[in-house]
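Note that this complex is displayed minus one protein chain, with the remaining chains in position.
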Amino acid sequence: MATREAPPLPKTPAASGAIDAATARSWLGQMLLIRRFEEKAAELYSAGKIRGFLHLSIGEEAVSVAAIAALTEADNIVSTYREHGHALARGLPPGAVMAELYGKANGASRGRGGSMHIFDVGRRFYGGNAIVAGGLPLAVGLALADRLRPRPAITACFFGDGAVAEGEFHESLNLASLWKLPVLFLCENNYYAMGTALDRHQAETDISLKGGAYRVPSVAVDGMDVMATASAVRAAAEQVRSGAGPFLLECRTYRFRAHSMYDPELYRSKEEVEQWKRRDPIALFRARLEGGGILAAAAIEALDREARAVTDQAVAFAEAGEWEPVADLLKDVYARELPCG
Amino acid sequence: MATREAPPLPKTPAASGAIDAATARSWLGQMLLIRRFEEKAAELYSAGKIRGFLHLSIGEEAVSVAAIAALTEADNIVSTYREHGHALARGLPPGAVMAELYGKANGASRGRGGSMHIFDVGRRFYGGNAIVAGGLPLAVGLALADRLRPRPAITACFFGDGAVAEGEFHESLNLASLWKLPVLFLCENNYYAMGTALDRHQAETDISLKGGAYRVPSVAVDGMDVMATASAVRAAAEQVRSGAGPFLLECRTYRFRAHSMYDPELYRSKEEVEQWKRRDPIALFRARLEGGGILAAAAIEALDREARAVTDQAVAFAEAGEWEPVADLLKDVYARELPCG
Amino acid sequence: MRMTYREALRTALTEALSADPRVFLMGEDVGRYGGAYAASKGLLEQFGPDRVRDTPLSESAFVGAGIGAALGGMRPIVEVMTVNFSLLALDQVVNSAATLRHMSGGQLSVPLVVRMATGGGRQVAAQHSHSLEGWYAHVPGIRVVAPATAHDARWMLPAALREPDPVFIFEHAMLYPEEGEVGEEPGPLPLFAAAIRRPGRDVTVIAHGGSVGKALAAAEQLATEGIEAEVLDLRSLRPLDDATILESVRRCHRAVVVDEGWRSGSLSAEIASRISEGAFFELDAPVARVCSAEVPIPYPKHLEDTALPQPDGICAAVRGVLQPAQAAGAKA
Partner (left out) sequence: MRMTYREALRTALTEALSADPRVFLMGEDVGRYGGAYAASKGLLEQFGPDRVRDTPLSESAFVGAGIGAALGGMRPIVEVMTVNFSLLALDQVVNSAATLRHMSGGQLSVPLVVRMATGGGRQVAAQHSHSLEGWYAHVPGIRVVAPATAHDARWMLPAALREPDPVFIFEHAMLYPEEGEVGEEPGPLPLFAAAIRRPGRDVTVIAHGGSVGKALAAAEQLATEGIEAEVLDLRSLRPLDDATILESVRRCHRAVVVDEGWRSGSLSAEIASRISEGAFFELDAPVARVCSAEVPIPYPKHLEDTALPQPDGICAAVRGVLQPAQAAGAKA
C-alpha cells in the first residue's frame, strides 16, 4: 500500500462576506447548543443513561448549522447516524432529541431508534440512517417525488467521506444527475471513516473532484468556517433549486471526539487532533464575531448559558419521559392489523 | 428526462501503425472465427439446440481479439455473459465452447453453465458472469492475489457500458487504484445496456472520463478498429504491467445483433444499426489489409473458409458430446463429501 | 376473459397508471425495451418517460429511490428484473423499507410496490434461476405475495397499491406466457389469503407461484390412482394464511409442501413447522417437502428438470405421506 499525502487542512477562503447580528446570534447559538448538547450526551453515556452507539459531531457543528440554514421548511433532509447536529439545527425540540437518546417514549422516534435514528416527519427530517451511504438513494427518491408531484423543494442529503466509497454513492449521483433531480449532496468529510483515514480509503482524496464522473457540479469548502460554508451551501442550494440538477458540496471538517463511544482512537495522534482543534469552528466564529464587533463577549456568553440551559431542560424532559410499554413492541411494524395469518 | 446528445461514432485514429502478415492473419482469422461461430450459434438457437440466454458479440469482435492479443498466458481474464469472443480469442477449443452452449458434458464447464458461464482455469479464463458488473470485484481479487504471492501477471476484466452504472464498478476501481493493483479494466461500450441507450443510463456518457474519480488513467479507443484497439490495449497493459496500478480502457463498439435471442429490438432503429454496420470491424480490417497489400483477397477467403470449417467441427464435437448423467447433479457443489449432515 | 399472465400484469399496470397520478413504474428496461418479460410493453408510449421510467443498472439506488419516492408521497411500482439481481438491493429492503415505519415510531410510511421475476425452468443457469422469495418472507415490515394465476396477476397489483406498507410481488418467470381466466372483479379473496385451487380430502398439497401448476398436475395424476389431493395456493408468503392452511390440514391429516427454493432453510420449512405446531396431533404423517435440489441450478434441461420440483416428485411425496404402514405403525 503506497503512502499518499497527508490530508490537507482546508483553506479558509479570503472572504466569506458580512453577517448581521441576528444571523450571527442564531448560528452561534445553534452551534453552541449542539456542542453543549453533545458534551452532555457523552457524560450521560458514561453515566449509563444512553446506550448503544453514540456518535458525536463535536468539531463539525459549522456544517450542520450552515447547511440547514440554507434550507426552507419545505425542503427534505436525509441524515446519517451522526445526526444530532442536523436534528437540532433543523429545529427538532432538544428534549425530543435527548429523550430519543435515552430511548424514552417522548423521544423523536418514540425512543425506538436512539441516537442513530432520529426522525421528524413534520420537519421533513427523514432520519437517521445507520447504514453508511444508505440514505443517498432515499434522497434521490424524495427528490424524484418532489419532481413528479410536483412540489418546489430540494432534498439535502448528508453523508461522510467514508460513504463516498460505497457503490450507492456512485449509483445515486448518476441517477440524480441523469434525471436532473433537486438533490444537494452534502459530504461531511472529516478525513476518517471510523479508523480509516481518507487517503487509506480513497484513491482520489479530493472528493469534490468526483462529481465530474456524473456531470454533477461540485465544490469543496472549509467546513470549519461557518460563514464560508453557509455561502457555499446557499449558492449550491440555489443552483439545485433552479432546476439545474444535483450538486455535490464537500465540507472539510474534523471530528474532535472518537468515532463512537467504543473507539479507542488508535489510528490518529493527539497532535493531529490538537492541530485541528485550533480551528474549532465555534472558536473561529466567535473570534470573528467579537473581532468584527458583531457580537460582544457578554452576548456570546449569554448564548452559551442559554445552550447549557436548553440542554439541561432537554435532559429533564428525557428524564421525565416514560418507557414505551412492552405491549406496544409490535405496534407500527405495519400500518394496519392483518386480515389473516 | 432531458434528451442528451446522440451517441457519437467513434473516431478512427489517424494511424494505428503497421502490421505484419502473420499477425494480420491471426487477428483476422480469430475475428472471422468469432463471427462464423456466433452466426452458427444463432442458427442453432433457432433450431433448439441451444437454449436459455444467448448473447452474441457480432460487431464487437475487434475488441475481443485486440484485447486478448495483448495478454500473456500468465494473465487472468474475467469476462461477462457476452463472452464467446473472449473465450475463442483466448484459445479455448471452439468445440468445448460450442459444447458448452449445447450444455453437453464435453463443454468447457461440463455443460453446466451454458453460453453465459464458460470457464477454463488452465487458460486463466475465469468466466462468464451473468451478473452485470459482478466480475469486477473478482478481477480486483485475482490481481490482489498476484500482487501478494507475488506472480507477475495482470488481470484483464471485461464489462459493458451498462456495468458502469453499478456500484461495483465504482468500488472496484477505487479499490484497485488505492492498492495499485494490476487490473486492466476493459469497458466494451456498445452504447446500449439491453434496451437502454448510453445517454439514458449515464449522466456522463464519456466513460473514459470516469477514471479520474479514482486516479485511474483512462482512454477511449475506436473498438471497431482492431489495430487501434490493439495498440491502445498494448499501451494500457504495459502500463499496468509496470506496476503503475489499474487502467481503464473504453472500447467504443456496437452490437449488430439483438441483446439476447429474446430481444425484439424496439429501442433502436434499423438505420442506426445499418450505419454502424458500415464500420463492421471485420470489413474495415479486411479492407485495410487488402488495400495495404498485407493479405490478398484469396488468403482472406481461405481464412474465412477455415473459420467456417472450425465452426462446423465445433458443432460436430458438441453434437457428439454426452449429457452429464443426472446422478452427477450434486457433484462439485462442494469439493468434498461432508463428514455429517 | 382469457389472457396471459403477462397481459394480466400489463392490464393491471395500465389501470394503475391511469387511475392514480401518484403511481409510476420504474426499473431496468421497463420503458423502451418494453420490460424484460414484456409486461410493460407499450406503457412508455402511453404514459411517457416520467411515469414509465427506465433506470440504469443500479438496483440499490433505484429500489432505494422507490422507497424515498414512497416517503415523498408517490406510489412507486419498482420492477427489479429478477430476484437474482435484487440481492444488490437487499440492504435497502431490509434496512430501510422494512424498518422505517417502526423505527420512526410510526411517523413514516413506505407505500411501495416492488415486482420481480423469480424461479427457474428457462435454462438460464445458476445466476438467473433463484427462488429467493422465502428470504423476503422472513422480513418483518414488508409483505410478500406471489400470484400463481393470471387472475391474481391482474388483481394483486391494485390491492398491493392500496397497502400502506411495502409489498413485494413475485412473478414466476415461467408463468408470463401462461393463459388463464381473468375475472372482471378481484373476487372475494383478500390479498393475503390462501386459495384452495382444487378441493380434496386425502392430503393437502401446499404450493405457491410457479409450483401451483405442478401441484395441480400432480393432483390430476394422483386422482387416477384414487388419491384426492387438495391443492392450496399460498398466494401470500408474508403473512402466511395459517387459518386456511391449518383448516385444510386438519381435514386431510397429511400435507406436502412444494417450494422451488433450495430445501434447507426454504419457506417450506416454515410452513411445515407451522403445521406441526398448529395441527401436530391431527397429522397422520410428518409433513413432507418437495423442494429444489441443493445445487446452483444447472443449464442443461435434463439437469435443470431434475433440480427443480416436478409433478412426479410431488406424487411420490404424496404417496409417501399416505403410506398406511408407516402411519398406522406409529399410531399404534
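To keep things simple, chains are lettered A, B and C as they appear, and every chain counts its residues starting from 1.
Keep this in mind: a contact is a pair of C-beta atoms (placed from the backbone, for glycine too) under 8 Å apart; a residue touches a chain by one contact, two chains touch by 3 or more.
Remember, it's a predicted structure, so these values are computed and weren't measured experimentally.
*Asks:* Which shown chains does the hidden chain touch?
*Replies:* Across all of the complex, the chain we cannot see touches A, B, C.
*Asks:* Among the options C:Asn95, C:Ser109 or C:Gln310, which residue touches the chain absent from this view?
*Replies:* Within the whole complex, the residue contacting the unshown chain is C:Asn95.
*Asks:* Out of C:Thr11, C:Ser40, C:Asn84 or C:Gln123, which touches the unshown chain?
*Replies:* Candidates C:Thr11, C:Ser40, C:Asn84 or C:Gln123; residue touching the omitted chain: C:Asn84.
*Asks:* Who touches the missing chain here, A:Gly29, A:Gly59, A:Gly114 or A:Pro281?
*Replies:* A:Gly114
*Asks:* So which of B:Leu101, B:Leu142, B:Leu198 or B:Val216 would be touching the chain we can't see?
*Replies:* B:Leu142
*Asks:* To test your reading of the contact rule: which positions on chain B touch the chain that is missing from view?
*Replies:* Within chain B, the residues that touch the unshown chain are 76, 78, 107-113, 117, 119-121, 126-131, 134, 136-146, 148-149, 151, 167-168, 171-172, 174-175, 178, 331-336, 338-341.
*Asks:* Using the touch rule from the top, list residues of chain C that touch the missing partner.
*Replies:* 60, 84-85, 87-88, 90-91, 94-95, 98-99, 102-103, 125-127, 130, 134-135, 137-141, 238, 240, 261-262, 264-270, 272-273, 276-277, 280-281, 283, 285-289, 294-296, 298, 329-330
*Asks:* Of the residues in chain A, which ones touch the absent chain?
*Replies:* Counting over the whole complex, chain A touches the hidden chain at residues 1, 51-53, 103-104, 111-114, 116-117, 129-134, 162-163, 165-167, 193-197, 200-202, 263-264, 266-267, 323-324, 326, 329-330, 333.
The criterion applied here is as follows: only the chains that are shown with their structure count from here on.
*Asks:* Sort the other chains by how far their Cα centres are from that of chain C and give me the top one.
*Replies:* Farthest chain from chain C, going by C-alpha centroids: A.
*Asks:* Counting only Cα atoms for the centres, state how far chain B is from chain C in Å.
*Replies:* That pair's centroid distance is 36 Å.
*Asks:* On chain C, where are the residues touching two or more other chains?
*Replies:* 50, 55-56, 58, 60-61
*Asks:* In chain A, which residues are in touch with two or more of the other chains?
*Replies:* 167-168, 171, 174, 178
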